[in-house]
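With one protein chain removed, the remaining protein chains of the complex are shown where they sit.
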Amino acid sequence: MEEPILKFENFTFQYNAQKKPTLYDISFSIRKGEKIIICGPSGCGKSTLMHCINGLVPHSYKGEKTGSITISGKNTQNMSIFDISKSVGTVLQDCDGQFVGLTVAEDIAFALENDCVEVDQLHERVKSVAKLVNIDDYLTHAPNELSGGQKQRVSLAGILVDDVDILLFDEPLANLDPATGKYAIELIDEIQKTTGAAVIIVEHRLEDALHRNVDRIIIMNEGRIAVDAKPDELLCQDILKETGIREPLYITALKYAGVDITPQMKPSSIRSIVLSDEDKRKVVSWYENSTKEDIEDKRPYLLEVKDLEFSYDKKAKVLQGVNANVKEGEMMAIVGTNGAGKSTFSKVICGFEKETEGTIIFNGENLSDYSIKERADKIGYVMQNPNQMISKVMIFDEVALGLVTRGVPEDEIKTRVEETLKVCGLWQFRNWPISALSYGQKKRVTIASILVLEPKMIILDEPTAGQDYRHYTEIMEFLLKLNKKGITVAMITHDMHLMLEYAKRSIVFSKGKVICDDTSANILTNPEVIKAANLKETSLYDLALMCNIENPGDYAQRFIDYEREVER
Amino acid sequence: MKKFSVKTIVAIGIGAALFFVLGRFVAIPSPIPNTYISIQYGLLAFISAIYGPIAGCLAGLIGHALIDATYGSIWWSWVISSAFFGAAMGFITSKMKLDEGEFGKKEILFFNIGQAVSHLVAWIVVAPVLDILIYSEPVNKVFAQGAVGAISNLVTTAIVGTLLCIAYSAAKPKKGSLSEEA
Partner (left out) sequence: MTNLFNYIEKPSPIHNLSGATKFICLLLWSFAAMSTYDTRLLIALPIISIFLFKISRIKLKDVSFILTFILVFLLLNTIMIYIFSPHHGTEVYGTCTVILGSGKYSLTKEQLFYHLNYTLKYISTIPIVLLFVTTTNPSEFAASLNKIGVKYSIAYSVALALRYIPDVQREYHEISLAQQARGIEMSKKASLVNRLKGASAILIPLILSSMDKIEIVSNAMELRGFGKNKKRTWYMGRKFRSIDYICIVLCLLLLVVSIVLTKVNGSRFYNPFV
């Protein structure tokens, strides 16, 4: 058998500042041209594993290790980070961080510049690699003129300029909308076929990452390799649920229907899976026997937006003729591609931007003449990254900030903050510094700092971006709890699971207009809307079609309702 | 000179970008009509305290020169004074251990005496002298300008710089206290 290109042997690693090792006794190997996914919950050690492969450990992050890592037969102990970078190319999760050039061409050339390649050759090489990832029409563009998907392609080109043997992708789907993510996986697949490099994708969105065939999946848990298996075999096991990784939806749906999943069915993708007539009958009978919650909603409107228009410079309209509403006590989603207007819409509602035309009615009041601060008493806005909002050292002070600036008397501040902390499950941490909290807890602090102002409604920008299934569930269940207490929740997102599971209704933006306002289950089974909004069909849709279920939207809805029942 | 780490290079670049944005786009009115407070010096003092004199000097130099370039004329005497301030702060704070989360009362006092001295020298000595040498401007005019600049920058740095250092040191885990999150 061919010698492996990458080999871990009984590798253990402990950071200097940590009390316990982060990686325990890791052994696996990858051959040339293999493609694998490394999957696991946050804190399982997959980022550290990646740093060990690309040399950041021990170059930038120091620690103690035992065992060995070899790349093409050479022990990495004797290699500098620069030697390793000739064999291993890394595409980081943060595309803006990786994009260090002023333009696309310069960024692609970066590694070659550092190798002192002559100017003429630089231009030639950049052109050919740019073509490979289909970004050659944008060579003189600056990063802020590109979409997330385009930036990622630039990052990929930037490592393909070196003929690396191993391509390492850190959560390539994290910052992309579903359609772009699908394209990214296809591109990675093509690149692998043309270059013959080994590909390692670190990702917890297993179903999306499996859009194209992979050879193996490694599941990590608590610093160890829990499973190393072929996808078809892995999906028949229960390991995913045990380690807190989301199972592909169609697999869960089949299990609900009582279908026994075997490797022979090729369950690794909804396109490869083979269902017998018996299996299909089971799915249909599950559908017929399940019930759907009554979704007719007679609550009054809390927010009504009429004929809203907005433009930064009188020329291009970012929003045009937007009519939308949110009902009192509702939990809903605002979706669409980057630049479709969904963020601008929420900013206009909160008064961050001033509408050029139209009216915004909230609880019967016209908001037009209200300042940012006054609107914040009614509608709270929570930014995507909690670190972008936190400016105090202690939790109490952070939550109290909005009350202090509003001149609320001190004893009232105390009671209101304490009450909010209790609601948000932060009471036991009230005397902690914020820096000691986890990401999800910090998120709760920022939500608490908004809730303390007692708004009737909160708008959250990508509430779960970059979070694994466990944290996602933690944050979303918390929001659901708040919603049950009567707070209206609107979420800007392109996470399809979030839409399906937590937003009964979604408003879809495309090119500055609202193109659809329907239940999330219907939207995610409507090919036209999906295409316009850069979404992706849920695999439940394909499953429904496969089993000849006439109303896939209805099927998806029943699945979600049933799942909620089971989980509870 | 010691070889820079890549991190220092990046800190200079991003530090200069921050200096630029704060100096160019953030207009906080000062008590004197039509003049604005330069909060970027609070930031620069902080960068110097963490990344040292060379980083502070270059971040100030690049950031200030870029601000001037967008206005079409580079006022070298003041650009150099910004660089001087960054460098001086870096030297003065070189013994502080902000990275290890140490920023108590003693450090606050030390930081502020340091920034006050650096500002006074930068704006009441370096900038006016350069103005006189390069542009032959009247002595009393440049010193009056310098004094106003020094005092306003000193107040800004005392508040903004100190708060930044406190927040940063609080966000740093104390040495040896890291363990897996529960």
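Letters A and B mark the chains as written, and numbering starts fresh at 1 in each.
Following the convention adopted for this analysis, contacts are C-beta pairs under 8 Å (C-beta built on N, C-alpha and C of every residue); 3 or more make two chains touch, one makes a residue touch a chain.
The model shown is predicted, which means the values in this text are computed figures rather than measured ones.
Asker: If the full complex is used, which shown chains touch the chain that is missing here?
Answerer: A, B
Asker: From the listed residues A:Thr22, A:Thr48 or A:Thr90, report the one that touches the chain absent from this view.
Answerer: A:Thr90
Asker: So one chain is hidden, and I want to know which residue out of A:Ser147, A:Asn385 or A:Asn483 touches that hidden chain in the complete assembly.
Answerer: Counting the whole complex, the residue in contact with the absent chain is A:Asn385.
Asker: In the complete complex, the non-displayed chain touches which residues of chain A?
Answerer: Output for chain A: 54-56, 59-60, 81-82, 85, 90, 92, 94, 96-103, 105-106, 109-119, 122-123, 126, 142-144, 158-159, 347, 350-352, 372-373, 375-376, 380-381, 383, 385, 387-391, 401-402, 404-406, 449-450, 453.
Asker: Contact with the hidden chain only, please: which chain B residues?
Answerer: Residues in contact with the chain left out: 4-7, 9-14, 16-18, 20-22, 25-26, 28-31, 37, 39, 42-43, 46, 58, 62-63, 66, 69-74, 76, 134-141, 144-145, 155-156, 159-160, 163-164, 167-168, 171.
Keep in mind that, in the parts below, only the chains that are shown with their structure count from here on.
Asker: When the C-alpha atoms of chain A and chain B are each averaged to a single point, how far apart are the two points in Å?
Answerer: Spacing between the chain centres: roughly 38 Å.
Asker: So in the complex, the part of chain A that touches chain B is made up of which residues?
Answerer: Spelled out, the residues of chain A in touch with chain B are 15, 17-20, 43, 391-393, 433-435, 438.
Asker: Considering only the defined contacts, which chain B positions touch chain A in the complex?
Answerer: Going by the criterion above, the answer is residues 166-167, 170-173, 176, 178-181.
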